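Following this message is one structure expressed as structure tokens.
As you look at this complex, bear in mind that one protein chain is not there, while each of the others sits in place.
A and B label the chains in the order they appear, each numbered from 1.
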Amino acid sequence: MTEQPQVPEADFRSYYGRPILKPPRWREPELPAYLYLGGLSGASAAMGAVAAATGRRPLARAGRLVGAGAGMSGTAFLIAELGRPERFLNMLRVAKPTSPMSMGAWLLAAHSGLASAAVGSDITGLVPRLGALAGAVSGVTGPLLATYTGVLLADTAVPAWHEAQRHLPFLFAGSAMASAGAAGLVATALRSREERVPAARLAVMGAAIELAVTADLERGLGLTGETYRQGGAGQMMRAARWLTPAGGLAALAAPRSRVAAVAAAGLLTAGAVATRFGVFRAGHASVADPKYVIASQRDGAAPRPR
Amino acid sequence: MTSNRLSGPLADVAGDAGYAAHPERVGFFTDTSVCIGCKACEVACKEWNGLPDPDADALTLTGMSYDNTTELGSNAWRHVAFIEQPALPALPADTDLIAAVADDSGGDTGATRWLMSSDVCKHCTHAACLDVCPTGALVRTEFGTVIVQPDVCNGCAYCVSACPFGVIDRRDGDGRAWKCTMCYDRLRGGLEPACAKACPTDSIQFGPLDELRAIAQTRLDELHAAGTSEARLYGADPDDGIGGAGAFFLLLDEPEVYGLPPDPVVTTKDLPAMWRRAGVAAAMLAAGVAVAFAGRRT
Partner (left out) sequence: MAECHPVAFQWVVEAKKRGATVIHVDPRFTRTSAFADLHVPTRAGGDIVFLGALINHVLSGGHEFREYVTAYTNAADILPEDFTDAEDGDGLFSGFDPETRTYDNSTWQFTGERDLTLTHPRCVFQVLKRHFARYTPDLVEQVCGIKPADFARIAATLVAASGREKTTAWVYAVGWTQHSTGVQHIRTASILQMLLGNMGRPGGGILALRGHANIQGATDVPTLFHLLGGYMPMPGPDEGLEDYLGRMPDTGFWGNKRAFLVSMLKAWFGDAATPGNDFCFGYLPRISGDHGTYRTVLDMIDKKVKGYFLLGENPAVGSAGGRLQRLALASLDWLVVKDLVMVESATFWKNGPEIATGELTTEQIPTEIFFLPAAAHTEKDGSLTNTQRLLQWHEKALEPPGDARSDLWFLYHLGKRIRAKLAGSSAEADRPALDLTWDYPEEGEHAEPSAAAVLAELNGYAADGTPLSAFTQLADDGSTSCGSWIHAGSYAGGVNQTARRVPWQEQSYVAPEWGWAWPANRRILYNRASADPQGQPWSAAKAYVWWDEQAGEWTGQDVPDFEKTKPPSYVPEPGATGPAAIGGGDPFILQSDGKAALFVPRGLVDGPLPAHFEAGESPQRNRVYRQDGSPVSIQYRDRRSTHGQLAGHSAIFPYVVTTYRLTEHHTAGGMSRTLGRLAELQPEMFCEVSPSLAAQRGLENGGWATIVTARAAIEARVLVTRRLRPLRIPGEGVIQQVGLPYHWGSEGLVTGDSVNDLLPIVLDPNVYIQESKAATCDIQPGRRPRGAARTELVERYRREAGLGEDEDMTAATPDAAAAAEPDSEAHPAAPGGTWHHDE
């Protein structure tokens, strides 16, 4: 016979095992979808800008199209996440550098606007120079859009996110590159081999970065690292761990093979999406059990830069 | 925009937030050593602030001692925690209690200590919720407190994830974030907050923060002199991770026992470094794109 459950004697470590923090109120699929779409939009716009500058019209068009489309749909997901969606314009009431969401809102607004202008000009042929300029500028806002989301998540109390602050911008950057590359491969799948090379390179680089950063992330977070390895987050991260390299390998073959190109696009996109879901779920898991908060503050295991 | 620091001691919180002239900073000192768990604070707060009545499905026993409120949230801005502990070393965990009933020990788990504490928003010196709020709904008042403006908040819930104490939350059905205002309306009227007024034992003390810190130190010294060595202050130190709290506590055990984070740091402290990394990563991305197109026709 063992002890019976009773009004739980306060575990000296927690209050009835309850979370200390509130669970993030952001939902799936909305937030992970936005993370993916924001990265896709940003990197695609950059890809489109450089493609335009190097005379690659299909990739330029594709980059601008995806940049605008992903930007718009990402924005829609963000607005849907709000408790008061009708007040979304309040995001532009202030511009606060201490708020990654404020900066991101401005960035997203600017970027989506520019990307839309660029693709609109491209398709209609109207104001081509302005359109090109818009596209070029969106190639600058793009990379920021793709990486600021890492700051957005890290600038919280959520252990899995805050402790991953060194990793997330780079993880999202790599993932965005792979996503944009995937989009480019789809856009050039029916075109010549030579056309597919930049997209393929971008895809391979992105995949490699994504994998490298993920591996370091899962090892380097101490106790909190297990939130990336267990449960729903672990499932997603493990899925990404074969989707992304498979996609990267397929991307290597993409210039030679249309099938490989399409396969790479699918695998890399799935991997990028899985990674975003994994990160999102790891955040939730790191809040659900108070030990992560307690451990990081008791042992000083949390990264404390400067 | 005035510049302000993101961490570390900050002597003039309201001034730093842009108030040219402002009253003294006020706050709460919650002395849990005299809390009797009556929950008058919870009820007074709800009455004054007109917080919503509970849903029918919330009317269930939690089994967590006498705590059926469970946590702070959008509809509970004071929350009394109850922790039952052994006062002396407990029976070993594998004690056969049925057998013990018949023998000498009687299955007696020994004397008890029952900790009670009224939790509240800390009104941090460096308030992560305020820092991350993208609409400017969360603001610092002239009293040095932190409030949400419900006519501005669009429910993005960023503050919910930024708060290191798990205080603020978004209200279901309403969509906006709500939390303790330290009865801003009462402060403007020269009154103390409802919870402080209702508390019969003065466990909740309200007043100028400097004075409260001095009172707390005196009380701590008294308790230590009387042998209560486990008494400690929580949130009283301007050098802590949030620059000290506007609502701080005297606790009789580790913070995590009460559901409080042991040593929270405002997430914004790392923000400059985070932005730098984002910039580097963005540059890396841009470079990667450029490399992908390198050596090609124009």
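In this section, contacts are C-beta pairs under 8 Å (C-beta built on N, C-alpha and C of every residue); 3 or more make two chains touch, one makes a residue touch a chain.
Model, not experiment: these values are computed from the prediction.
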_Please identify which residue in B:V26, B:A81 or B:M116 touches the non-displayed chain._
B:M116
*Candidate in contact with the missing chain, chosen from B:S7, B:T69, B:T141 or B:S161*: B:T69
*Of B:G8, B:G107 or B:P272, the one touching the omitted chain in the full complex*: B:G107
*Where the unshown chain meets chain B, residue by residue*: 34, 36-40, 42-43, 46-47, 53-54, 56, 58-63, 65-66, 68-69, 84, 86, 97-98, 100-102, 104-116, 200-202, 222
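One rule holds in what follows: only the chains that are shown with their structure count from here on.
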*Once you find the CA centre of chain A and the CA centre of chain B, what distance in Å lies between them?*
31
*asked:* Looking at the complex, which residues from chain B come into contact with chain A?
replied: 6, 63-65, 70-71, 73, 81, 83-86, 90, 93-99, 115, 128, 131-137, 152-158, 160-171, 174-177, 253-254, 256-265, 267-268, 270-271, 273-275, 277-286, 288-293, 296-298
*asked:* List the residues on chain A that touch chain B in their complex, please.
replied: 1-4, 7-16, 18-22, 24-26, 42-43, 46-47, 50-51, 53-56, 81-85, 87-88, 90-91, 93-94, 96-102, 104-105, 139-140, 142-144, 146-148, 150-151, 154-158, 162, 165-166, 169-170, 172-173, 176-177, 180-181, 197-199, 201-202, 205-206, 209, 283, 290, 293-294, 297-298, 302, 304-306
